[in-house]
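As you look at this complex, bear in mind that one protein chain is not there, while each of the others sits in place.
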Amino acid sequence: MARIDKSEEKVVFVGDSRVRKGNGFITPPDYSAYPGKSEAFIPNFLLKEWMVGVVVLVGFLVLTISEPAPLGYPANPSASVIPMPDWYFLFLYQYLKYPYASGDWVVLGTLGIPGVAFGGLLLAPFLDRGKERRFYRRPIASSLMFLSLASIVYLTNVAWTHYVDELEKSGQKPEHIQRVEEAREKRAQGLPTSNAIKTKEISIVDKDDPAMESYKKATCISCHAADLKGGAGPSLRGIGDKHDKEAILAIIHNGYNNMQPAYDNAIKAGLTDEDIDHLAEWLAKQKAEQ
Amino acid sequence: MSIHNDEHESSHKPPTRKEMSRRQFLTYTLGGATAFMVGGAALPMVRFAVDPILHKKGAGTFVKVVEASKITNEPQEFTFELQQQDGWYSSTAALVAWIRKDESGNIYALSPICKHLGCTVDWNKNANFPNEYHCPCHNAHYTKEGKQLAVASAPLDEYKVMLKDDWVYLGEIIPNTIVK
Partner (left out) sequence: MFKNVYDWIDERLDITPIWRDVADHEVPEHVNPAHHFSAFVYCFGGLTFFITVIQILSGMFLTMYYVPDIINAYNSVEYLQTQVAFGQIVRGMHHWGASLVIVMMFLHTLRVFFTGSYKAPREMNWVVGMLIFFVMIGLGLTGYLLPWDSKAYFATKVTLEIANSVPIVGPIIKELLQGGSIVGAETLTRFFAIHVFFLPAVLLILLVGHFIMIRRQGISGPL
């Protein structure tokens, strides 16, 4: 696809328009003042750049394969977790713990010092206006940067050691590690490993129990429905969490809130006391958690 | 992809045969590096995105519905629940089946979803259509085998039926196999 440059001397227009054909999108900068040779972006320079890119990508892929992204347990406002920001915020996080950055000085801490630091960084070209570019000839700018770097490293390190100490003191493990270990144990036992928040409805326990027949026969079904989900009466699924067997028997005999006593109807329908006892026992087994 | 312009190369090195192959080598290496970078980054993502179509479809689960002895020649309505796992979302679908056994004792279960526009049909409820499935929406009606008699263009779907230990298990919905 080597194209011969058509832009000889005469003026060239784009198509049939009066738009003059330019020399390119952007006038190329002139590097002739610099020592040494220059080379074309594609393929010469880009190849070298991309060799570095390939090395980085390989390292990156190895990291992603060997180290899964951390994931803890679902957010729980009452969990006792030591809050940790992402690592690159640690220095700010630590710095805000110091006396002149918190309490009565919190404005200095949240606005003053970071404002000056980041504002200074943002406006560096307008603060450091000398012509000199070598860092060792710009003592003020360079030393400020070195000082900032040193304090960032120091603060990050303090925050991290503090966090590790806290973990050790409270005997906690970071949640993402705990979750992975727990999942491994569960998998070894053949249990599901998911921590997903369940909104699953409560299912009927022991659906094939003869009590299910008694339940239908005893006309409970007309208010509480065949699937126990309730209709005129409340749902009986998970009723075992609310009442035990004795309480259920009492409800059958004496009624409950708006419910009429159901015992006589049940006997009329041909159930025995034994059946009703078993029915109450079965209903008491209807628990949400198994 | 020989994008490079010739003038540049020739300005500092004589245009020899060797020079050409060097440039080709550069181009190929660049192409290879590009392919690797695109592939290395994009392939996992593409595999991630197409995962649903590569999932093995389960053989379909069967749900225990009713004792086989309760099935009569007259269609009866049974409701049953199907646990559905939709990605991270699990739900319970309540399904309805009309089950009967034919004269030779084969049990089959029909889905009451009308094949016309998806209303729910009912057995023997409309006085004008005795012993037929009737749809209240547009008067579609079906025989007890599910054969369409009016409006609808296809017979009622049926459930896969499995008999085990004298219980009827129902599976996924398939097109009607009883009537042609």
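First chain written, first letter: the chains are A and B, and each begins at residue 1.
Note that a contact is a pair of C-beta atoms (placed from the backbone, for glycine too) under 8 Å apart; a residue touches a chain by one contact, two chains touch by 3 or more.
Please read all numbers here as calculations on a predicted model, not as lab measurements.
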| item | value |
| --- | --- |
| Option from A:72, A:233 or A:261 whose C-beta touches the chain left out | A:72 |
| Omitted-chain contact residue, chosen from A:107, A:164 or A:226 | A:107 |
| Residues of subunit A (touch criterion as defined above) contacting the omitted chain | 1, 3, 14-15, 21-26, 28-31, 33-42, 44-45, 48-49, 52-53, 56-57, 60-61, 63-65, 67-77, 79, 81, 83-89, 93, 96, 106-107, 109-111, 118, 121-126, 128-135, 138, 141-142, 145, 149, 174-176, 193-197, 199 |
| Contact set of subunit B toward the excluded chain (per top definition) | 3-5, 8, 37, 41-42, 44-45, 47-49, 51, 54, 87-89 |
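Quick note on the criterion: only the chains that are shown with their structure count from here on.
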| item | value |
| --- | --- |
| Interfacial residue positions of subunit B with respect to subunit A in the complex | 1-6, 8, 12, 23, 26-27, 29-30, 33-34, 36-37, 40-41, 79, 81, 88, 90-92, 94 |
| Footprint of subunit B on subunit A - complex, ascending | 1-2, 37, 39-40, 42-44, 46-47, 50-51, 53-54, 57-58, 61, 196, 198, 200-201, 203, 226-227 |
